[in-house]
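Once you've had a glance at the structure underneath, I'll fire off some questions.
Excluded from the complex is one protein chain; the other protein chains are retained at their positions.
Right after this comes chain A.
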Amino acid sequence: MKIDNTQPLEYSTDQNQMNILGFWIFLGAEIMLFATLFATYFIYADRTGSGPTGSDIFEITPVLIETFLLLTSSFTIGLAINAMRLGRKNATLTFLAITLLLGAGFIGFEIFEFVHYYHVGAGLQTSAFTGMLLTTLGTHGAHVTFGFFWGLFILIQIKRDGFNPRTANKSFIFSLYWHFLDVMWIFIFSFIYLKGMM
């Protein structure tokens, strides 16, 4: 592996550069995935059958907390990557750990929210609207959960191996993924919750 020292560590080998480009293309596919979910959700938003509507079940408090947690975690993963560029291992580990804790908090509140929906009679089977709502939120939530474990393993590897082209590359790609989930959440927050509560 030839290492190009004029580049940041995460871009320093040909393979690293290809990994990052490949991941951007993967994010393009992910955008299509969520676009399909959103488009279908918008079609189904008013198709509530005999079940509740969005304004019946949405509650602003847990959603705001989730939004706050995830947006903050997007900031801290940015700080983690910045610290990595500066070569500060402990700072990177700390910010990464904070990111993952915030992510775990998000998942916790989302589970709480799903339990709430179940109790107010908005289950997966209730109507096309509730089914699609839970599918869309669930897909996002599953992504965050996957990201939590992915980030955890990267954290362990940085702790063990320090910064090298491999760990730097993984961390950077993970940060792209995490930011992406945040952007998707902003769409969910604006167009599912806020619009639904209007």
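Criterion: a contact is a pair of C-beta atoms (placed from the backbone, for glycine too) under 8 Å apart; a residue touches a chain by one contact, two chains touch by 3 or more; residues count from 1.
Here is the rule we go by: contacts and distances are computed from a predicted model.
Think of the chain that is not pictured: of "Quinol oxidase subunit 1", "Ni/Fe hydrogenase subunit alpha", "Phosphopantetheine-binding protein" or "Extradiol ring-cleavage dioxygenase", UniProt labels it "Quinol oxidase subunit 1". From the set A:33, A:64 or A:186, the residue in touch with the chain omitted from the display is A:33, counting the whole complex.
Residue in contact with the omitted chain (choice from A:65, A:79 or A:124): A:124.
The residue from A:49, A:87 or A:162 that touches the chain not shown here is A:49.
Residues touching the missing chain, restricted to chain A, are 1, 14, 17-19, 21-22, 25-26, 28-30, 32-33, 36-37, 40, 43-44, 47-51, 124-129, 131-132, 135, 139, 149-150, 153-154, 157, 166 (touch as defined at the top).
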